[in-house]
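Some notes on the structure that comes next.
All protein chains of the complex are present and in place, except for one that has been dropped.
Right, chain A next:
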């Protein structure tokens, strides 16, 4: 049943124990999917991205250097490929025209050919980006452009079809007021839509906007938030602001036109590892080390919509961008398939609750609290009850 319901999952989350979890917020269910049937820490998911056509396939980058293909239609892993080379975990995964782009921590960026068409498993292209990469991101508008950045590794924009030199290499800001070099630690990168600009968030709690079109290689805008390293970032649907998360679980929305703080989101208790906004709805999915997936509503009103406890530390997530979240036509037609599907996937976790419409469990104790709340304090001497 879990596998059959896989196409309707709204959020896909990768964990530290190698399990890919599909969460359906409408039916309030989370399902576990593993390639080998058992969770394994060596397969810890470090990067997730959508596959070739639409949102039917997910590419899962694991800590042992393999990229697995997962089909959301069928709800199972279809194949995997080894992507060796370089040390460290995957920091970025993308695909363009069937080829796969991977970037590892030590700075080796490789483009792998389509596995079905070519038998050889040599990379088509290899670039050395520099050590200490924290993120590689693909431009959604121009799929052959990627940007990389990391610790003491300045932001670079590469064209995979062009030369070996980066298209844009960012310059560090001027020395600070003590005349000391400002250190660089780009933790997350996003491309702004409808322009060539990029936004990065750093481990030194800065949010910077770069514009390759301008002659200035230094950041065009810089804003700071908080005192802790910013670990994840996502663009809001309107494209004027970003939401960043730091290692203390604080989420903030920062306006990119003025560089000021618009508001914060509450609830997370651990470091934010993954953030994604829905492309049209005002929803934000966030996951982190506190093992809980949260869906927040970003505007009117700002608050928590859903909260799902997912037992393992969450590393990255993918939010489905489809508009019809309530569409479930096939649900009543799968009773016969239930027993056979169950043996394929792991156990089905079926007790999630939406924070907005909280269902109280059937315990006597909670009924007691309800009664306590309803009983008003009797005022002395009052004749009316």
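To be clear about the criterion, contacts are C-beta pairs under 8 Å (C-beta built on N, C-alpha and C of every residue); 3 or more make two chains touch, one makes a residue touch a chain; residues count from 1.
Assume contacts and distances are computed from a predicted model.
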Listed names "Sorting nexin-2", "Short-chain specific acyl-CoA dehydrogenase, mitochondrial", "Ribosome production factor 1 homolog" or "Sestrin-1 isoform X2", matching UniProt entry of the absent chain: "Ribosome production factor 1 homolog"
Among A:7, A:107, A:249 or A:274, residue touching the chain not depicted: A:249
Touching the absent chain when the full complex is considered, from A:32, A:102 or A:153: A:32
Selected from A:46, A:231 or A:276 as touching the chain missing from the view: A:231
Contact residue for the chain not shown (choose from A:19, A:111 or A:244): A:19
Touch residues of chain A, complete complex, unshown partner: 17, 19, 32, 38-39, 41, 203, 227-229, 231, 247-249, 266-267, 269-271, 289-292, 309, 311-313, 346-347, 351, 353, 360-361, 363, 365-366, 368-369, 372, 379-384
